[in-house]
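What follows is a single structure, written as structure tokens, with notes after it.
Only a single protein chain was left out; the remaining protein chains are all shown in position.
Per-chain numbering from 1; labels A, B and C assigned in written order.
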Amino acid sequence: MPRVVVDVTLKSEILDPQGQAILSALTRLGYIGVSGVRQGKHFELDVDEGVDESMVARIAETLLANPVIEDFTLHWQ
Amino acid sequence: MPRVVVDVTLKSEILDPQGQAILSALTRLGYIGVSGVRQGKHFELDVDEGVDESMVARIAETLLANPVIEDFTLHWQ
Amino acid sequence: MPRVVVDVTLKSEILDPQGQAILSALTRLGYIGVSGVRQGKHFELDVDEGVDESMVARIAETLLANPVIEDFTLHWQ
Partner (left out) sequence: MPRVVVDVTLKSEILDPQGQAILSALTRLGYIGVSGVRQGKHFELDVDEGVDESMVARIAETLLANPVIEDFTLHWQ
């Protein structure tokens, strides 16, 4: 069965305090070499053969992401 | 600058009520052809050239996922 | 040890698609009498006696919430 992944992230101009918290924690714990962290949501949908990208995009815009503050990407796995 | 993506999902044997809620909502809203939804977390890390997969895996196990209940995958973008 | 709870929600004028998904699922599953659902984040902090509300508010604004899109409330438990 096909699986499609939808990843939702805050738009890049919107501050992500929890990503910032992870970045601070990395520094504190001695991890060197990470300069940015953004956190988002990840969805995996098992779909029938007939489901196409435009339908998944409509689902993402309606139920998974708020297009005003978030971007999403989708890819088939 | 390289970017690495870490996706964290509940292990498949652990019930995901919010994925279930999205699946019910899809049915209610008339979307046909989706048979399963799982929700997880998505992280994007901007890293230096010297950061390798094993270091990202250690970060994921320590700060991003709980290995007892969650799986993670990572890929370079 | 005192515990303080910080609850973070999207500002009321910002659409919450995942709250909407839960609301649709409730209807689909036959639950009657719920007219709105909003989803947010919940944090529990164990703090020393000397930690006061203004310090917790600074923590919330910096690490837990994005004041542009989210509101937070705090209360002692």
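Operating definition for what follows: contacts are C-beta pairs under 8 Å (C-beta built on N, C-alpha and C of every residue); 3 or more make two chains touch, one makes a residue touch a chain.
Bear in mind the structure is a predicted one, so any value in this text is a computation, not a measurement.
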Touch list for subunit C against the chain that is not drawn: 1, 5, 7-9, 19, 22, 25-26, 29, 31-48, 50-51, 55, 58-59, 62-64
Interface with the undisplayed chain - residues on subunit B: 10, 14-18, 20-21, 24, 62-66, 68-69
Chain not shown, touching residues in subunit A: 18, 20-25, 27-29
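By definition in this document, only the chains that are shown with their structure count from here on.
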Averaged-CA centre spacing for the pair subunit B and subunit A, given as whole angstrom: 9
For subunit C, residues that touch 2 or more chains besides their own: 18, 20-21, 24
